[in-house]
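Comments concern the structure below.
Just one protein chain is left out here, and the rest sit where they should.
Let's turn to subunit A:
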Amino acid sequence: MAATRAEPRAREIFTTLEYGPVPESHACALAWLDTQDRHLGHYVNGKWLKPEHRSSVSCQDPITGENLASCLQAQTEDVVAAVEAARTSLENWSLLPGAIRAQHLTRLAKMIQKHQRLLWTLESLVTGRAVREVRDRDVPLAQQLLQYHAVQAYAQEEALAGWEPIGVIGLILPPTFSFLEMMWRICPALAVGCTVVVLVPPASPTSLLLAQLAGELGSFPGILNVISGPAPLWPVLASQPGVQKVAFCGAVEEGRALQRTLAGKGPELGLALGAESLLLLTEAADVDSAVEGVVDAAWSDRSRGGLRLLIQESVWDETMRRLQERMGRLRGGRGLDGAVDMGARGAAAHDLAQRYVREAQSQGAQVFQAGSVPSDSPFFPPTLVSDLLPASPCTQAEVPWPLVVASPFRTAKEALALANGTPRGGSASVWSERLGQALALAYGLRVGTVWINAHGLRDAAVPTGGCKESGSSWHGGPDGLYEYLQPSGTPARLPYLSESLNYDTFGLVVPSTLPAGPETGPSPAPPYGLFVGGRFQAPGARSSRPIWDSQGNLHGYVAEGGAKDIRGAVEAAHQASPSWVGQSPGARAALLCALAAALERRGSTLAARLERHGVELKVAKAEVELSARRLRVWGARVQAQGRTLQVAELRGPVLQLREPLGVLAIVCPDKWPLLALVSLLAPALAHGNTVVLVPSGACPIPALEVCQDMVTLLPAGLVNVVTGDRDHLTRCLALHQDIQALWYFGSAQGSQFVEWASAGNLKPVWVNRGCPRAWDQEAEGAGPELGLRAARTKALWLPMGD
């Protein structure tokens, strides 16, 4: 018999059958840090950049507090260097054939495969997350993302003709999950031909390691640059010349502040905010499976944030019992232990959770904690909060990791009201074995992703994004590609900032207007009033503004709309919304066609109106004709909306739905008073939005003429037209919290104000930065860009099986 090496403990374990530690060795992560002398800089242009005289932050093991390395903090010069590298390589990279870019991404995927142990141990070591989750989900997903986007790059010339890469992308990442969030965004950006500067929070070595792996491929060193630095550098990166788009992933308030800071600075801003998710558990659910869904959502280190849990009252007791029982079996501990469900995320996350729990308790909530988790900080046990009523102040805040806040609902209708009653619109799951009910809830939820009877599934081919305050940017799938593309020929985005613009006073007061003499308009006189709720109404201010024709003669008076009129118009639009959304695309198309026919019947009047504003009669007629065509074209286009995606590792389809935004406000340009209006209105209506519209300021009369047909043809409130002082009306619209999107075509100052003010409810905005647009051209007047902006995507996961 050979010598024994068994420990005496086996006898004891035989009786207790307890779990033991399953430590994952992180020697290779430490060895990699050693190659950098435990001193990490930035990875720029394929080289390590370790400038002198920089402050540094220490990168610690969040659990032991052990000092792993020191990380240099970037300063403006370093940002400049990184952006410069990205700009230099952009020329080369963006002009390459897609196949070459695809090859490069595939090589990076192989590189990750070869060094995956290093990646997962380093990520788990520095973030404290359970290594199982990083190893079995994050790293394979990173490879899948690269492979998926390599395929997209191959197909780019054919599938994405008419689009070109935006340019240099600035990417700003949150402290947790920075590796995966980075992969979701750099893959599509690089695939379509953009180059990237990633600004990671202090002490995020995994992103640097990934940049090094990409850099070691040799070719194209400057396409991916990673620098680490604190929050004050965000606007610095965003306002570097050449940065065309900033993709931000982080907390809601940070995103809001960044949007305000960046108003007028030039780059487009894509926000992905917040981390809370929602789980809706009906009485028709397989409750045990739904409880596993809660574990997936909140207590398995899979998501950044906490979970709001809505449970039907009839199964409340049963669910709570099962949930609490299940919580007792959760294990927390060091992330590098292969047998724990949850690691720890450092002192900040612990304190955030602790504060929320204390506050909830002080507001009368019940708190249940369980699971075998070390009791000392930074570990935080799985926590279930109940009896926190919607009216208590705590409910307004986002639920932090690892908390679940449970509340009851009575009916499916009430569930939707509760679920949609928060400013968040990220992801949600619906648990019901009744297909009809599940689909009704899934379609009714205002979120970016819905899983039916599952939670937290991800795939590179499925777009992930959100609405409302979760931001309206997308990653993954086709939508993720368009984030980094623009219609070919779009001019570079330059700063158009006006330092003198006072946000407090812009458009605040309407200059008073006095009677300017008798109208000399043709007969019949144009209609007078604001077109709100399907009829012409007198403006709240009971005053009017004169409209002059190109000769300087008084053309007529239009109503002077104000804040109250906007409020009324938005209300009317909301009321009209449900029935318009419920119409089939075919029915909507038919109405648009009818409107086109009416436009043609009214053609001569409209042309005459346009002629009075200095448009040549021939051109005016052409404008009317083209406008009618636009209405018909959009009606037809929207018929073929949405698609079904097939996803690896899922039996069943993922539906990519295109849903209306809601109430869309449109401020039309002064030029092309009819064509621009119709070009904007047609895609908006065809996609199921209801509209509040401010017509051309110089020539609003054609818009009012069209309204005469809308009275009879369109449902009341579908389109509302408010005339008046454009700056004032823009202010009212931009500051309105219940408008879901805003398109502004006007002055540079107006654009800047819209960007700033829309941060209030983070509605997606589309502004022209004071630049004219060729509405008569197919690409700018009726291109696919309008369709993309007129609706939002929802990914609906439908796992199947008996």
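Everything below uses one rule, namely that a residue touches a chain if its C-beta (ideal position, glycine included) is under 8 Å from a C-beta of that chain, and two chains touch if they have at least 3 such contacts; residues count from 1.
Assume contacts and distances are computed from a predicted model.
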Legend entry - Chain not present in the shown complex, as UniProt names it (candidates "Protein MAEA homolog", "Deoxyribose-phosphate aldolase", "NADH-ubiquinone oxidoreductase" or "Protein phosphatase 2C 37"): "Deoxyribose-phosphate aldolase"
Inset, instruction - Sort through A:A454, A:I547, A:C668 or A:A795 and give me the one touching the missing partner chain. - result: A:A454
Legend entry - Contact with the hidden chain (one of A:D37, A:E157, A:E216 or A:D288): A:D288
Legend entry - Given A:P175, A:P235 or A:G338, the one touching the chain that is not displayed: A:G338
Legend entry - Hidden partner chain, touching residue among A:P374, A:G652 or A:P784: A:G652
Legend entry - Residues of subunit A (touch criterion as defined above) contacting the omitted chain: 1-14, 17-22, 132, 136, 284-286, 288-290, 292-293, 321, 329, 338-339, 341, 433, 453-454, 651-652, 799-802
